[in-house]
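In this view, the complex is presented without one of its protein chains, the others remaining in place.
Showing chain A:
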């Protein structure tokens, strides 16, 4: 296993000689057009976080170290210069903080509500991964599209879907963003260009590719002024799925304005990423298809934001897709039904110390961007927003029977012509939801 890993790295000496390992993907993309990626971390951080299979991993690391040591040096230089120039303004900092706190508070409330029997089925919570959602989505315009997976509550919130609508949807009420018809795993919003919410992993990636295709089509065929970008979020498990690779190919081939964001939280339910993947370094799969692949510390919202900025700008300029692997972690189980007994408590503890909200708070306070009181005020505000969302959802009505058949077809003539010669949808019972169709 290690030998093959060796072969993979040494096989292209060009990559080794490039000065920054995380930018070694650049040497590939230099052929396409140079762009530098700031904020990427070295491989070594990734290795610390994994306790299991240490020997195998460290053998692999032995091959990477030669390359990554340069990066460590680079990082030290950068961090000293970073102190003098802040990465965000106060306003930006507060926006980011508020968004992450909203995500966390909302998900915690979901857990409470689930155990109180207000929502059912499969509910997948995002605790711990907030930096990825906030880091990326807060850079988007309203017209940009986001495609997610079943772990989509926080993507919806970051994109601007009101907490009330998300909570109502979870409660299965008619005021939910999908009228109660989608549920936890199918958050959609036409207004905010959230294209789902998909239950099967990987099936959202082609949809995102299609949204990016529309953007290119608008520009090149319809001659509209369109620089809309699409973000596709998915996990480490999805990166072994065919649709992932097929879409990397098509997106790079047609230079679609899309960013593929891998939320690598190392676990696909109970399957460790290392046990499922021959080469666990997902960012490397980007250059294989002709796009830059970047690895970033997904627990640090500022680093994610830097990388996201560059990737989104690249897409807007028409230079094509980017694959961004965010190393992140989910503090809770896969879903609320998952007992989460398989993961090493030491691993969980390690990542708990890297809580992205705590990290941002520290950064804000250390750099005097805001006071403790201001941050507390935000937390209080969010608590009220979440409480209000629950209240709203509680008081909202359940869907009426009439809603049953309404949205099956955009054109309800699709239900066909009944024996009496009339379209089925004309049957008065159709609006009651009791017609035979």
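Keep in mind that, in the parts below, a residue touches a chain if its C-beta (ideal position, glycine included) is under 8 Å from a C-beta of that chain, and two chains touch if they have at least 3 such contacts; residues count from 1.
The rule is short, and it goes like this: contacts and distances are computed from a predicted model.
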Check: Out of "Queuine tRNA-ribosyltransferase catalytic subunit 1", "pyruvate dehydrogenase (acetyl-transferring)", "Rab5-interacting family protein" or "Glyoxylate/succinic semialdehyde reductase 2, chloroplastic", what name does the UniProt record list for the absent chain?
Finding: "pyruvate dehydrogenase (acetyl-transferring)"
Item checked: Given A:216, A:316 or A:350, the one touching the chain that is not displayed -> A:216
Check: Which residue from A:246, A:319 or A:379 sits in contact with the chain not drawn here?
Finding: A:246
Note to self: Of the residues A:110, A:323, A:369 or A:425, I need the one that contacts the missing chain.
What the structure shows: A:425
Notebook entry, point to check: For the chain left off this view, which of A:103, A:135 or A:176 is in contact with it?
Noted result: A:176
Checklist line | For chain A, residues in touch with the removed chain | finding: 145, 147, 176-183, 186, 188-190, 195-200, 203, 205-218, 220-222, 242-243, 246-247, 249-250, 253, 406-426, 428, 430-431, 437
